[in-house]
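Here it is, the structure in full.
The full complex has more chains than appear here; those shown keep their coordinates.
Each chain gets a letter, A, B and C, in the order it is written, and its residues are counted from 1.
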């Protein structure tokens, strides 16, 4: 069962790295970026009988280790989330 | 697994072997090699592993001396420093990988040299990095610098070895071919040095460390991948560093060595398993048999060829003592590492490689070490004589020497490199007595009164204009830096970075440079105990254009000994009212100088003369003055000449201290101030000890004179009675602190 | 006073603390392996600097869930004290033994440099030999030392005088320029409510000998020893 975890800084916390990337993009001429935030992607393949169980298990991993809830929020998604980009964009 | 490609001359060529070499292999084996065997030869007979073009020259380097415990031929050299301790050190290049992927390339460069040190049983205590880039005003170069410096920082810091010194220099020739040379120094009990040998028939061979993937398998795999539809998946991948695993390897290896159950050990660096399984028995006249399917693997379906040639990082090959396997396994298990038995030492003469029981290679160990040696023709480059004949005195004098000095202090090559080294842990291990920022760094040897001083140096412009003298000057400068810290130079490691040896003018540079290093090492009585050669440092700027080689850049690392760690010196002035002496010859030249490049954009002219006997005596005199507690500061005159040296002595300490000095009249102002020449050192001496110092200098039989006094908040330089520079320290300091950093901010 | 220096895979200031404790302040000291849960024979546990488990996920995250760290609450409840420096501070926060969290330095680079620390609370076992307002000099060496806590936590920290050190100028002014990593309110070191667990980013063990450039770090050890000598209060066993 493949599950995907997205870990992001909590809304109130300054994302210094995101700001730096945004600045660097602006320097390259990408001045159309309104906002940019950088987070972590954790992809887990977990032994579980059902998607439900897998998700519950990964939720536990997040609480125990994968996220620091003082700083970070997390979302769990089923890996199958369709990739909305055209195949060409998948490198 | 796709079918193995058929072995043909074309395939051999594709793997970098020449037709002649291919014939030799067939002749040596008495048959066609198998594909896997061809892979072994291609790797071990590569320039990188076999030194085909440089070996004839390297033999000229002096390698023996009273302190040498281990010369070239092992993973690193070792010198006896007394009280039962030895230092183990070596320098290596990671130029090509760092250009492809600056962060990981530099990081894995650090990882590789650290392993070379701890495979000898030594705990690494210091890293130094010598870097060369194009113009930092260029955005692409800046990204390279950022990547390389953060890669070194990441690996060294995470592993836990301080980076205590190094250098960064710039020239357009490096833009397409940056240099990343890393030196590491370790400490070991002199009677506990381990060697990369496979002794004792029947002893087990263990694989330890990270799993093997298809990382960095040399272009070879590319060629072979066209034979099946999995070409894309098989593409060799960039090597990625894992400093955490390396740290575990360090602790586990040292602990395993302490049990006495380790017979020999080597790290899997270039050409990975192929290199270890042939070099280790090669050194001890034995053979080895290994079963590749036992090798821990990260990817599916790896072929014998790939398993042998993979350059996955953080791996070691270890020969254990028969019957003590469990002991070894326990130590590695404690550090959460697998130690897997993959074979055993045999009576020889062959390296026998099996995969799932089937023999895939059987090659005499000696044959793999018998790469051809080339003695190709060489000749000086055509335009060199004209360049040397250029007279810098035909250029206009600067209207304002103070301005020229401020500009020179702010040139990226001379300006402070704090931007880089504040990203490096400089102190872990609590040995660093002198941090980066002085001529040499000094590390204590705990439990003794001793300390070691270390420095790396090299100047591509000097070597380009005069390879022999330029390279000799690099040895002198590194040794002089060590002497300025109070250390007696004991030994050298060198990294020879050049273009393609297939071009006669490059080979000439290499030959001359090695000769220069050898001359200087003999004169200073410092043997070369290890090093590295990096050739083919060139880029083709545009399709069809002639390749652009780097400036010929031998980098020299020197390790010196202080018998008393309390008697060390740093480069900055400590107090007002002290006298300043200039030791060494007056002769300087603007030829090949930083000034000529920074102000006039030229690399031309002749270098100042080098008298190795004077050099030796000046260094001895500096050390004697430091040992006697007479010198409160000692600073070597290098890029930028005596004016920059004095300015640095004023502003690089915690509290700036000004000075006044009178330089010899007569010459042109820019030449006297900024001209470069070897064997020159600025020393400050407490006024009460002036007479003692004079006596000591007289005894040392060197040219020297008092040139001024410290104090105030300005730098004032006179020539005769004319004041040629009078500038506030704040301006000098600002230029020096920001000259490089402003590019990187 | 019996010290234990914890060793995680990837720890590197362990030997430095061990050296300073045994050779400089000359106290009994031993290494404590990260799987150890029995700390009964110790008075002070040191969590040293390094990259425990490579710090690959977040600094201190994995070590914060290790057996030895799980044993710390009981050790502290029994009268022991805990000193976490650098990675040790990160581990204590990750384990919830200290409030807040340490994030990537604001400059997004590793920083190894000398810093000045303003002593704010001189009433902890770690700072009793000091005066409030005193300025210490100690090096830092980290990539993730930006202290973060939400406003409410910061209020609590202030209310209980839990902020022990702030980055400052040599003259003791708490300024933005003196803050090497962007820590909120220049916080460099804090204690738990009882004052028995100290976490700080700087390295006291690197400032314990004049040969290493200064001895201000020794004050923390002297405070600990003095606390023991004057009243064994925090040593209930």
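Keep this in mind: contacts are C-beta pairs under 8 Å (C-beta built on N, C-alpha and C of every residue); 3 or more make two chains touch, one makes a residue touch a chain.
Nothing here was measured: the structure is a model prediction, and the numbers come from that model.
This structure file describes a complex whose protein chains are present as A x2, B x1, C x1, with one copy per kind shown here.
FYI, only the chains that are shown with their structure count from here on.
Among the remaining chains, not one touches chain B and also chain C. Chain B and chain C have Cα centroids separated by 37 Å. Once the centre of each chain is set as its mean CA position, chain A and chain B turn out to be 41 Å apart. Between chain A and chain C, the centres computed from C-alpha atoms are 32 Å apart.
Of all residues in chain C, none touches 2 or more other chains.
Within chain B, contacts with two or more other chains are made by no residue at all. Put simply, chain C touches chain A in their complex at residues 57-58, 61-62, 65, 93-94, 100-101, 103-104, 106, 108, 148-150, 182.
For chain B in complex with chain C, the touching residues are 150, 153-154, 157-160, 242-245, 247-248, 335-336, 421-430, 432-433, 435, 444, 446, 565.
Those residues of chain C that touch chain B in the shared complex are 9-10, 12-13, 15-16, 19-20, 49-51, 53-56, 109-113, 139, 141, 143, 203, 205-206, 208-209, 211-213.
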